[in-house]
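A protein chain is absent from this complex, but the other protein chains hold their places.
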């Protein structure tokens, strides 16, 4: 394992026990790696389709953040809540989203979970604990908190809710209010901050002043962790640990991962403003490449296996794209245009 | 001086120098005490008038918080900004508000600064650096930050802006965004939190989890201080120091004072829910009584002087009330009912 | 026995809590204190753990309710004053209102907004925000004017699968009394003829219904018979009942306590003009509050909002045409 940068800021972590499934183990690492690969390759595909003019709306990818994201998705289980954000393709897949759901949404299929009403990263299946983000950053934090409150009301046990946000998103009032509310209610919320050094074009120097965003944890009275977001092993360990601590009643967990957005804000953005020094530094390393290296070095996988995984991922992607491309797009004449669940209370158009 | 509880949480304070006017000195203490006395007695008068049905709207007083509040007002000077909140009668007076402005506002005189359009604690004279709060808690923080930004744009030097908020107000998104923005811009903002243990009826256990709200300072990268809000000497010293540190370029200062609201949320509220143990504890002491004791013990004032000050304050109050009571109330027929400074762009009433 | 509008709100919440385990109440000071207006008095005691004090965080309060609703609960949210809902507005209009349409998952939350003006409350404790919320697809906006309606509509709000903005009027809290709670009610979306009349239709809602009724009473002594329509909910807005009334009277005045630009009175007049143009024997009219923030001082406030007197003047004016 790479130099262990794990730092429990507020409370010493109970030492990661190897019997518990929160830390590093071969199977989990391999599985996580495969989700990362699928996420990376599928997003590359969407980006290509975008450049070919095949996708309406923007494409925002998680390149460089897959290790962190997958660690969230893979640490959760059925009955948990996950509210991903824009760079969470890996975590979504690991949490259980089908690649077809994602692909249908990008390609505008009527059969996708959003049926063309909403697009790209805004997809989800809330009934299955997989929330559909609104754009307004920070908004999903109190929403997840409320879902956890509901589970407590309903007498459920051993559940966790996780949501992700960027360095920019920490500046929103919603972040503050949401995390504080979760702390007051001592909810099992895992809040994962990906400090990727930019909010769109805005560097962190224009976003916050503390040395590490994890310093916020103390002010909320929650447990906090700072970690290297480029290291899959570290991400799996820290996120896994935090999820289990939340699950076992230790209240909200704030995780701050340091990494770099390896590309533009979206595919429309050439990212010319990203500091060359950052790119060359440790934070600028590609978590997927590092994980691959780690895998091979530790003999947890062979080159041949990796090739096969890649081929398999590409096949899945081609299949999903082919399927979605054959499917009908939404038809305005088939939409009921009713915004209410209580259909008869939806208003028609007056004065037309 | 009472046991020195001053604690610089983030950065060691430069030792309070006795040549600088930030710390404790006889004249300042006496002056501060007189403002506290005037604040306490004037608010008692308003409360009595309220009970006699002479005041429209609510009356919200600062009983128990005068030491903290006066320290803010007295540490500022002409050219500074002050955005007080609901419990800042003492600070307002010390900053330069005339008792007549306050009294006119309470009594509904048309000649008050708000001319009946707004009332009680919502008064101010923004042109004079004395902002008029809106009710939505937290809103004044970014507003003061912006005023400081403006002063920097205009090339002014050595200015400070201060604003106050309660423990409840720290839970607002506005608090978070405003303080963070000020930190990013390294503005000379002094943010004074009065943790009086309740937000209306809500105890701090339902408001936040950290042991002391000053633990938030680190997360914003600002300097923070925790202090005993019942001690005038400590308030003068800590607030004075923070104001000078802000003035000399050390960025935002977060001050958290611990004290107790010595009464209801407003005069309509019997405060039955306040914890008896808190009342009996050190935080429940009356800062005015403590200051009086201190003054006498230190021989900074005599009993006779105190009596004279009280009599003088009562005279001022009676004068102001008598004047305001003689004055006309607003007349709807004289109001222009135009919400815009650009008068001709104000809309009239259509369809009437 | 007699029961106030405010007590009816409390009783409706008590019944909702008793009848449905999915219901809980969340808001500032709603717990042991019973709410700033005592609308949840004793409920925390009667329903332990289900009436909860929230931190001073409107955005998170609403956001949490949305999450809880997704998980199957039916939260009732009390905003301390309607005016403070601006701090939670993003969650209401962009999240709660869009959830069902985007995901087909319903969002059954009830947001109680203590609304409207009272003397000495000023610009930030007096607002009428019904039109702001009604503009957004995905929300239902109720504006009950009577003790009976505030009770039955609040129960209905909790039962409905969609987010309901429940505008209860603070002026009516203590002013309005009824003999008993109702056992039946009009369905949501149906307006009510608060007083029948043949000469002119006055459309009102919430506190303005009572100003309109007082005006009608007065004008009756002059032989004018005013029909007062109480909209009950401004979204859905019962155009049919309004049109049917205008069909009888030929004249229309729409009265609202909110500001002049836009709002309920514009929507009512526009609908009647578009869909019932030929029913009108005279130009329709609107009467709103004045075009300024709501003033603090009672002298100004009393002129800022429409009153029985100013409504009477408008009605007489229309009838002269």
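Each chain carries a letter (A, B and C) given by its place in the written order, and its residues are counted from 1.
The rule we apply is simple: a contact is a pair of C-beta atoms (placed from the backbone, for glycine too) under 8 Å apart; a residue touches a chain by one contact, two chains touch by 3 or more.
Predicted, not measured: the structure shown is a model, and the values here were computed from it.
Trainee: Check the whole complex and report which displayed chains the hidden chain contacts.
Mentor: By the stated touch criterion, the chain not on view contacts A, B, C.
Trainee: Which of these, C:66, C:79, C:93 or C:242, touches the one chain of the complex that we don't see?
Mentor: C:93
Trainee: Could you tell which one of A:64, A:108 or A:178 touches the chain left off the display?
Mentor: The missing chain is touched by A:108.
Trainee: Using the touch definition up top, pick the residue from A:77, A:117 or A:310 that touches the left-out chain.
Mentor: Candidates A:77, A:117 or A:310; residue touching the omitted chain: A:117.
Trainee: Residues on subunit C that touch the omitted chain in the whole complex?
Mentor: Output for subunit C: 83, 86-87, 89-90, 93-94, 97-98, 101-102, 123-124, 131-132, 134-138, 235, 237, 258-259, 261-267, 269-270, 272-275, 277-278, 280, 282-286, 291-293.
Trainee: Contacts of subunit B with the missing chain: which residues?
Mentor: 81, 113-114, 117-118, 122, 124-127, 131-132, 134-136, 139-151, 153-154, 173-174, 177-178, 180-181, 184, 338-342, 344-347, 350-351
Trainee: Just the residue numbers, please: which parts of subunit A touch the chain that's not shown?
Mentor: Considering the whole complex, subunit A reaches the absent chain at 56-58, 108, 114, 116-119, 122, 134-137, 168-174, 199-202, 206-208, 273, 329-332, 335, 337-339, 346-352.
Throughout what follows, only the chains that are shown with their structure count from here on.
Trainee: Any idea how many Å lie between the Cα centroids of subunit B and subunit C?
Mentor: One centre to the other, that is 36 Å.
Trainee: So the centre of each chain is just the mean of its C-alpha atoms; given that, what is the distance between subunit A and subunit B in Å?
Mentor: Comparing mean C-alpha positions, subunit B is 43 Å from subunit A.
Trainee: Can you list every residue of subunit B that touches 2 or more other chains, as numbers and ranges?
Mentor: Those would be 171-174, 206-208.
Trainee: Pull out every residue in subunit C that's touching 2 or more other chains.
Mentor: Expected reply: 54-55, 57, 59.
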